[in-house]
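The structure under discussion is supplied below as structure tokens; questions concerning it will follow.
Missing here: one protein chain of the complex. Every other protein chain is in place.
The block that comes next holds chain A.
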């Protein structure tokens, strides 16, 4: 008996992932000058728990193994194990990502507001929905964001657009993994989110690339966002990637109107020293074409695939990467070419745009039209820039139940001619006060054509307690997601640059999600000061009618003889039964 339990204990200790586990921490900062003079900066802090596996949902009843980490944040590890989350993605963004000017972002999750999605396996004593709720609340506490507001009214399961970025461990049948996805488009990102975010890093704000993250500068950027991605890579381990992405405008800050930038001018500081626990730590700068006359300082450690790489681990002094265009007196904004024509040879500057800053193969516009508070029309316009190949786009629309689509009014036109561009439609209708609508469809856009999709929608009338405190402002609607999956962008997408390779390695290659801007819908509001008045007035009317009817029904009619002189002597001389009251 004793021997048995001792053996079991030893086995448990041996099997425990805390033993013999290797942790690895990598830092990566990408700086990319954009054609419109802006500068994209993307920080990725990746911690790898080598050999670890996500907690099996079936083991939630048993007491969990003790958790000891050296680099992996314990606060996050506890959440992941408590709710047996296999894969988790959180992004908190502010601003509107301009795909036409900036191309694809380094981090794909750029939808305005908060977005949280997780893959979880079932088979536990608590349901996936309960664990999803718990995960939200725990993350809300961890990141000081109101993620707890992602209730059933916002949760969907769009598996076609959000496949797992890593692998999912095999579960015993019939148990399967399920996706939960929710957005809060009105959520803002600010210092109170960045501070706890930095606390999850091994070297917060003291050393390494994280030293650059000064809230004053990050939140001054034209576009900024935080991200957290946890995934499991089979045979490798659990990988946590904390990302900060921002688009700075060096021209705005420069007095001379030049687009020259340096770490010091952008972040108000350089990188003082390397993070001692980091395995690798590097700054990568995407180089513009040589003929644009730029100068980069200091000398990079090496140049690979059009990127200058600075190894922070090697630097002994303060690193301040700077890029200058000495011949350029002033930065001149250029109009973007309207389409990408692959049949004609590209000019050098366009080639630069395409190579380092690939414009997405389509432009889009999504609007909600209609001045009425009870109806509107959702319109999506997608223009295919390619002149030879049709474009297939997976279109995902998540809509709170406040805006209810009339699918039978859905019309598609290609260059103003009605066409059948829609296929493979799946739709989950919304349930009032309970769950949102989910629309997934495949759009096929002919070469060099503009697809226009319109859909009538009914705006709901809400209970007065369901309105937010500033009800007159309206409701933010989540962004739609478009995923180009035409052959051009999947089969031919051989990894060209290191960026692409890295992206595929991180699980986002091939399928790049494109987020449309959020919408604002104006819903009819009741008078919030009226509850008592309405109850009183409606009940008065009900009581008036009820009382009068029953007064008439419960009394009999009678003929009464009136004697002029003596009204007191009212004598009912004759009674006539009205109805059967006298029966």
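The rule is short, and it goes like this: a residue touches a chain if its C-beta (ideal position, glycine included) is under 8 Å from a C-beta of that chain, and two chains touch if they have at least 3 such contacts; residues count from 1.
Definition applied: contacts and distances are computed from a predicted model.
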{"item": "Chain excluded from display, named as in UniProt, from \"Trafficking protein particle complex subunit\", \"U3 small nucleolar RNA-associated protein 4\", \"Actin-related protein 2/3 complex subunit\" or \"PIG-U-domain-containing protein\"", "value": "\"PIG-U-domain-containing protein\""}
{"item": "Option from A:152, A:413 or A:525 whose C-beta touches the chain left out", "value": "A:525"}
{"item": "On chain A, residues whose C-beta touches the chain left out of the figure", "value": "371-375, 401, 404, 406-408, 425, 427-434, 437, 458, 460-465, 524-527, 530-531, 534-535, 537-538, 541-542, 544-546, 548-562, 564, 576-581, 583"}
